[in-house]
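With one protein chain held back, the other chains of the complex are shown just where they sit.
Chains: A and B, in written order; residue numbering restarts at 1 for each.
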Amino acid sequence: MLKKSLGLIIIFILLIVSAFGCSSSKSSTDKGKKELVIVNWKDYGSDDPAVVKEFEKKYNVKITHQYMASEEELLTKLRTGGVGKIDLILPNASILPVAIKENLLEEIDTTKLSNYQYIFDQFKKLPENQKDNKVYAVPWVWGSTGLAYNSNEIKENVDTVNILWDKKYKGKIAFRDDFNDAVMTAALALGQNPNNPSDLNAIKKKLVEQKQLNRTYWKTGDEFSKLFAGKQITVGLMWSGQAAAMKKNGEPINYVIPKEGAIGWVDNWAIVKDSKNYDLAVKFIDYMLSKKFQEDWVKKGGPNPVNIEVTKNLDAEFVKQMGINEETIAKLHFISYHSDAEKKQWNEMWQEVKSQ
Amino acid sequence: MIKKGFGWLYTGIIFIFLYAPIAVLMLMSFNKSQYNSLPFQFSTRWYKDLANDQTLIDASLTSIYIAAVTAIFCVILATMLMLWIVQTKSKWKKWIDSLVILPLTIPWLILGLALLLLLNFLKLDKNYFVLLIGHIIVSLPYTVMVIKARLQSLDLTINEASASLGANEWTTFRKITLPLLFPAMLAGGFLAFVISFDNFILSYFLIPSGHSTLPIEIYSSIKFGFTPVINAVSTIILAGTTIVILFIIMVMKASLKYLFK
Partner (left out) sequence: MNKKFWLVSPPVLLLIAFCVIPLFIMVYFSFLSDGADPHLTLSNYLDFFQKGFYLKLTWKTISTSLIVTIICILIGYPMAYIMAKVINSGKTIILIAIIIPFWTSQLVRAYSWQNLLRDGGILEMILRKFHLIGSEPLGILFTQTAVIIALVHIFFPYMVITIYMSLEKMDHSIIEASKSLNAGPFTTFWRIILPLSKPGIISGSILVFVPSLGVFVEPRILGGTKGSVIGTVIEDQFFEIYGWNFGAAIAFILLMIVLISIAILSKFAKEEV
């Protein structure tokens, strides 16, 4: 009997020990210091070692990053014991209303943020970031999904999303494989409200029509850039940030926000309910909004800054291409909150289009 | 003779098919263009980038570590199982036989999401423990197949002879069975290592957020785009493996004959 269970126990102990070997052990020599726990995407600005070091030194604090693989995971983290342990998170519109409603977030006193005044007004007005005139999330970076085309191949003036339905470019178009982008883009082309489309059937028809003209659907930004550089495609839906990176690498790519508008997204900082380090968290957000940080990051290829002041120090051509100005931002339809049922419906419609 | 020539010709054609994409990915690791565009321009910049890319190096090391642990556990578990199975007369034998083969009949995608649902059911975070177990489960049947084939071809009466000469079970195992089984264990472990190393789907479902293995690092370059650095890392791994294998072949020429029997 003993022998029987011994083998079992040994195997499992060995397994658990090996599991620990995977996660690189981090020494905790910083005992006694306050600890600011942040949940963010990996390699996404705030976890840059130089950035972390500067803040840690200035406020004598230890910063710990945890990572999320999706917004949904972040929400789950908060619901299952994250409150009280995590200080700062980076939610977007897809989970913010739920998190606010479930009382998982702390109100943010924007008067304590010295850099709040420099944020573009449009971002301050995002409905998902507030409730009952209380601010729960502060915009940090943003981007758009517009049109990118090969300027060597397309000489005409590209200004409409309908180019994706133009038979002239049949077999040279790359649409995005993403139900949200698909529905919103088709809604733009049809003149419907992208965040609240009135006629899903018309959108489906429009997308099926578009499908015939595609070279392919792309899922990852990398696929797009390889196809573009390999001259397999000449026009398609594209992210502002990646288009800029490709241009920097010498690709003949032009990025435009069509006159019908384009899809926009914003990442926001929020403070978790019952955070023990509320003041430090506010200071960190302020630091993240600072001109210096935002400028450094965008120059290293990060997403668009929300801080107006930064644009002054950036290359004017770049600012124009990325549309970092009020006029362009006004044309963006920021992805808003959708219920699970709505997402399911959109996704199912998109699957159906793809299966045809 | 003609038959033989034909055989080699066919082998050659198959190998062209097998190695064409490999050759291309190696070639592209030396191509200057970030987007694999042609014409080809020789450059070692991706190797220099790789040397500075700690994330990618870490992910590769994690992959190697996971694969090694998986291989070791698979060999141990498979040997235990097979020693029992070839000797037993238990009524459970048939059931256990099918149980061991079960993971082969489940697409990895399904096993991955079943394990994810298990974690969700138990209200646990994704963790390396379950990730490792997942890898072991998918690789185990392969190791079992290799070791079983070898054990069946062994003459187990040697064991009985040894026992009748007064050797206890452990001594018999250590002195007789183990050396005879060793090539198969090595081959089985090798197979498990390979299967785990390239396993993307299971890791994709089970890896804790913020961590990554090499295949995940590649797939999740969604946000930042992947560069030929990935090709460079693959090339290095391929070259390294080939050298290790050649070394093994040289050292153990004799026992290798049984490698895949």
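The criterion applied here is as follows: a contact is a pair of C-beta atoms (placed from the backbone, for glycine too) under 8 Å apart; a residue touches a chain by one contact, two chains touch by 3 or more.
Everything quoted here is computed from the prediction, not taken from an experiment.
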Positions on chain B where the hidden chain makes contact: 3-4, 6-8, 10-11, 14-15, 17-22, 24-25, 28, 36, 38, 77-78, 80-81, 83-85, 87-90, 96, 99-100, 102-111, 113-118, 120-121, 130, 133-134, 136-137, 140, 145, 149, 191, 194-195, 197-198, 200-201, 205, 214-215, 218-219, 230-231, 234, 237-238, 241-242, 245, 249, 256-257, 259-261
Where the missing chain touches chain A, by residue: 3-8, 11-12, 70, 72, 175, 177-179, 211, 214-217, 219, 223, 226, 230-232, 340-341, 343-344, 347-348, 351-352, 354-356
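The working rule: only the chains that are shown with their structure count from here on.
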For chain A paired with chain B, centre-to-centre distance based on mean C-alpha positions, whole Å: 36
Touch list for chain A against partner chain B, complex: 7, 11, 14-16, 18-24, 41-43, 65-69, 73, 80, 219-222, 225-226, 228-230, 242, 245, 249, 251
Residue ranges of chain B in contact with chain A within the complex: 33-37, 55, 58, 62, 65-66, 69, 73, 76-77, 80, 123, 127-129, 131-133, 208-211, 219, 221-226
